[in-house]
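Every protein chain except one is present and positioned as in the full complex.
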Amino acid sequence: MTLDQHLLSIILFAPFAGAIILIFVSGERLTLVRTIAAVSSFISFAASVYLLYAFDYGRGGFQFLEQYEWSKDLGISFFLGVDGVSVPLVLASSLLLFAGIFVSWHIEDRAREFYIFLLILASATIGVYVSLDLFFLYFFYEMSVLPMYPLLGVWGSHTKGYLEMKDTAKRDSLAFIFNFASNSKEYAAMKLTLFLSAGAVVALLGILLTYVGTGLHTFNLIELQGHEQQFTPFLRSAIWLLLFFGFASIAPLWPMHSWSPVGHAAAPAAVSMLHAGVLMKLGHFSIIRVGYWLFPQTTKEWAGLIAILCVFSIIYGGLVAFFQRDTKYVIGYSSSSHMGYIFLGMAALNMISMTGAVLYMFAHALATGMLFAMAGFVYDQTHTRDIPSLGGLGRKMPFIMGAFVIGLMASVGLPGTVNFIGELMVLAGSWEPYPVQTVIAVVGIAITLAYLMRMFMGLFLGEMDPKWAHVHDASPIIDRLPLLIMIFGSLYFGLFPTQFIHVISSGVQPILEQIHSAGAVAAARGGG
Amino acid sequence: MLSVVLIPLLPLLAVLINGVFGRKYLKESAHYFAVGAVAISFILSISLLMQMMSGAMPIDVTVYSWVFGGGIDIPIGFLIDPLSSVMLMVVTGVGLLIHIYSIGYMHGDEGYYRFFTYLNLFMVSMLLLVMGDNYLVLFIGWEGVGLCSYLLIAFWFEKESAIKAGTKAFVVNRIGDAGFLIAIFLIAQQFGTLNYLEVFDRAHQLSTGMATAIALCLFIGAIGKSAQIPLYTWLPDAMEGPTPVSALIHAATMVTAGVYMVVRNHAIYDLAPIAMTVVAVTGGATAIFAAPIGLVQTDIKRVLAYSTVSQLGYMFLGCGVGAYAAAIFHLVTHAFFKALLFLGSGSVIHALGGEQDIRKMGGLKAEIPVTALTFLVGTIAIAGLPPLAGFWSKDEILGMAFKGGHPVLWLVGMTGAFLTSFYMFRLFYVTFTGETRMEPAVAHHVHESPSVMTVPLMILAGLSLLGGVLLGFPPEQGWLHDFLAPMIAGEGAEAHHDFEIVDLALMAGSVLVALAGWWTAYTMYVRKPELAPFWAARFRGAHTLLLNKYWVDEAYDAVFVEPSKRLGRAWGVFDRIVIDGIVNGVGRLTTSGAWLSTWIEKYILYGFLNVIGYSNHLGARVLRRLQTGYVHHYAFIVVVGLFLMVYVILWWHGDNFSGLLVPR
Partner (left out) sequence: MMQEMFAAQQIGFSLLTLVTFLPLAGAVLIWAIRDTGWAWRIGLGVAAADFLLSLPLFFMFTLDSAAMQFVEHYSWIPSLGISYHVGVDGISMLFVVLTTMLGLLIVVYSQGVITGRVRGYLMALFALQTTMLGVFVSLDLVLFFLFWELMLIPSYFMIRLWGGEGREYASIKYVLYTLLGSVLMLVGIVILYLQHYRFASIHHLSPALSFDLMDLLRTPMALDVQMLVFVFLFFGFAFKTPIVPFHTWMPDVLLAGPIAMSVILAGIKLGTFGFVRFSLPLAPDASRAALPVMMVLGLIGILYGAYIALMQADFRKLLAYSSISHLGYVALGIFALTYQGIQGGLIQMINLGITTAGLFFFAGFLWNRRQTLTIAEFGGLAKGMPLLATFFLIIIFSSIGLPGTNGFIGEFLILFGAFKAHWVYGASGVLGVILGAAYLLWFYERAIFGKVTKPANENLRDLSPRELAIALPLVALIFWIGVYPSPFLHRINGSVDALYMRLNRTATMAAGLQTEAAGAVVPPATTGYEEPR
């Protein structure tokens, strides 16, 4: 069936096409601009839902393959395909994009350009998830970072304390050096792009070494697989670590996370959603797709490192989130804390935890998407993200408050949300190899609840400042739609995650088989 | 069977009727149901007694399974045997009289219906106590009478002292109950059942140690309920309740429950000589300990209260020396004359409009002759002068003690008897003879009580006069002994004992002691009234000691009550500061960790990056023209990256270099 043959292209290029069409539309015609963005993202979204259910998990492996030769000499081809690991992430990306379009509905300042960048951002992210060619994987990876710069720099907002830092008298003080204009959106944009690019270069080095080392003249992931033994143990580890740290910086793994909360805070809501929801998972995904897939045995050797770092991520991120006054900083640090659970699941290297980790990626995308959307909504209404100066908004915006409770539930991983299933699986998988880390991780859940409740109370309960008398609830369906979609997704897949689990495990299984059989082979070889 | 169940059920129905409808509808007619129910119970009790007298087998009725499971089945069940039928008679008989008396005494009280409700509830509990066929039913009654005692002591709930006394009674009783509960657990564990008959059947299987443990724990219960040392302090305070309550509960029935319980469990006590000694010594000690306090009390009811404590001591003394029948005999006679005395004092109080201080009485003989006369009968009975009831029963206990080889206890008992006789006659003389010391306002209204009160007094006086002879003559072989014999058989010395010269000598001794007490009282309070203050001044220390009841209440307060309160307060503080402090501390530790992490984030991680950024920034300030943003950084890196990629590829495949640029 032709649709199936080009399904991935549709998902990938629909937003792109939307972006290109938008270039030719007048920026004045706001409704048209929005509609085009919405329609193109909807096509992508609908197609990814279809993808989830069309994916034949019984068969497993890579499906919906599309391959177009690009450069035979260099071994580059435009090669698309999804396995169980990428399907949920594709869905998450397109869902957040669709939701993000509506979250950004009220942007009037250069809306056309905004939507163009947003569509490019999302489709580039999807591109990473569906690429089976390392060259294009890297290409999309870089491309997904690119729109972040203008999105933050132009449509972003300065974070708290920005004005203080404009004081020229302070500009050469030591404090300024240590806190270098860190409240401006430009700073955030710069930091983000610098950091991610630096990480990308490190990862690129790893990719190139792999390319060179195998000597197969190809970037095709499927062909590259299974040649791990050609590398010396040292080179293997070096490549793996390059790949790991390169990609982990976007994830972000502690201590390479500091770009992330700033980036979240400065970005407009939709961008934060995409950023925390799917952009960060590029890190995990790429580690699995490249590191795990190509170097299974090395992965096994280094898994312990991941398990250690992830605990720092969880606890450190959680603790820092505790003291943030800025709503988006709280969510940002919470995201970087939650990434630790995914790493924990990845480190345990067994079916249940890996499946859980991937499911958690999807779950977190929805949960954090909800929270960012709501933080954005509150910001739109009050023009502040400073928690102490808010309060008592619950009376004014009951819908947002209710939705926030669900977002909080999801973020904490209370049962009924898909996060819980992911969390449960991660814990179940990681208990045997890493009991200590597991216990610390569950304590992290309590910390999560603590700071999210603090934020919840700060925003919605207590006495309301009279100056917020004008704020109103998310009443038009346009405002509610994105939240409803995400809530529905979170609860629906929380109660009925079976399809997801089958799909993901079909993708995880071959990877783990590689890891464990490779180990067995190596052990046998060592013994012989 | 039905009649057995009806005995406690009827008062229970009365409780329900009065409890539900009393306040609104019955009000002053509440006593119809109350008295009626007790009267029927009394008649049924008589029929049961007849049945028992005719030699019928004990009746064991199981009504329904109450608590069961795990191999234990504890039913609500009743056992009627000679012992319980005697107790039934006392409870329902004396109870009925006191019910009738109360009609007059409580007349016009706001809580009339409430009083009868409580009184009937008490009857129910007491009946369960004596009729239960297992320990747990006994325990229901046991606690039930405690409850009613609480309710009735605190009946006038606006009176501070009454409420405090009620609470005290309940809590002190609970201490005893705790011991009783442990005994029940031990029995249940040893026998797997709580039914008396089964337990006593197999009692001999107990080791001495276990029997002693059970007996002692049971006795702790008895100490609490029967106001023995060291748990007697609640009983004098309990006099705060209405007088019929004192008569019924704190003289005739409830406080004797401990004696009943010990006698009921004689099969276990017989196996535990140490426990027997403890019972005897405690009884003796209480008898001699409480009596002197009675010497100096000025509240008419408190004298009687200490007398009760002392008399209960005799009963335990009897139990402890194995004279179970004698103990029950004394229980019965004591019920007669002590109820009489209390009701008599009630009549006095009633006559005087609530006055209880004997210093403000005197010369009442003429004003209220019936009361005075009956009170005299009671006094003689308790003093132990023949042929009144007290003589026979007390003498029997003392005789048994002496002959059982406990001369010290006998001596103690005799001393107690002297004191009893002394303070009781003192009470009589001070109250009823001599010059009146009444306040004029009171004196004006003095009147004899209505017949609904005096008739019970007369009946009780009759019983006090004749009861001893009817039930217990000849000594140790009287009707009561024969009747109870099958129940407490096998104890050798008691069953068939010939009347010997030693018995006569002992009797004579008792009489002499009682007379001595009388004479002393007569001398001090009638013949030479100046003697009393003289002796009091002479032995000021002892007098003060007695007046303050040996400061036992104060000592208990200091040793138990205050430390408990202090502990409660200290733990409360501990809870808030330490335990909660730990919780909050963990919270604070987390926030400290959060603060530290935030600091690291800000000044180390950010700082590190920012220093790099800042140097860049400085550069940018130098090259002002390039300061339009930082896109160039990014672009630069992207370009470098792509160049690098291309470079490596080309370097690796050097031979393809030309091929890439120039198609072959």
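Every chain is named by a letter (A and B) in the order it is written, and numbering of its residues begins at 1.
One rule holds for everything that comes next: a contact is a pair of C-beta atoms (placed from the backbone, for glycine too) under 8 Å apart; a residue touches a chain by one contact, two chains touch by 3 or more.
Quantities reported herein were computed from a predicted structural model and do not represent experimental measurements.
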item: Given A:P252, A:G429, A:P482 or A:G507, the one touching the chain that is not displayed; value: A:G429
item: Among B:V67, B:V408 or B:A505, the residue in touch with the chain that has been omitted; value: B:V67
item: Chain B residues that touch the omitted chain in the full complex; value: 23, 64-72, 136, 139-140, 142-144, 147, 150, 154, 157-158, 160, 163-164, 166-167, 170-171, 174-175, 177-178, 181-182, 184-186, 188-189, 564-565, 567-569, 571-572, 575, 579-580, 582-583, 587
item: Residues in chain A touching the chain absent from view; value: 58, 348-353, 405, 409, 412, 414-416, 420-421, 424-425, 427-429, 431-433, 438-439, 442-443, 445-446, 449-450, 453, 457, 461, 496-498, 501-502, 505, 509, 512, 516
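Here is the rule we go by: only the chains that are shown with their structure count from here on.
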item: For chain A paired with chain B, centre-to-centre distance based on mean C-alpha positions, whole Å; value: 72
item: Touching residues on chain B, where the partner in the complex is chain A; value: 590-591, 593-598, 601-603, 605-607, 609-611, 613-614, 617, 629-631, 633-634, 637-638, 640-641, 644-645, 648-649, 652-653, 656, 659-660
item: Complex contacts: residues of chain A adjacent to chain B; value: 73-74, 138, 142, 146, 149, 153, 176-182, 186-187, 189-191, 193-194, 197-198, 200-201, 204-205, 208, 211-212, 217, 255, 258, 315-316, 319-324, 447, 450
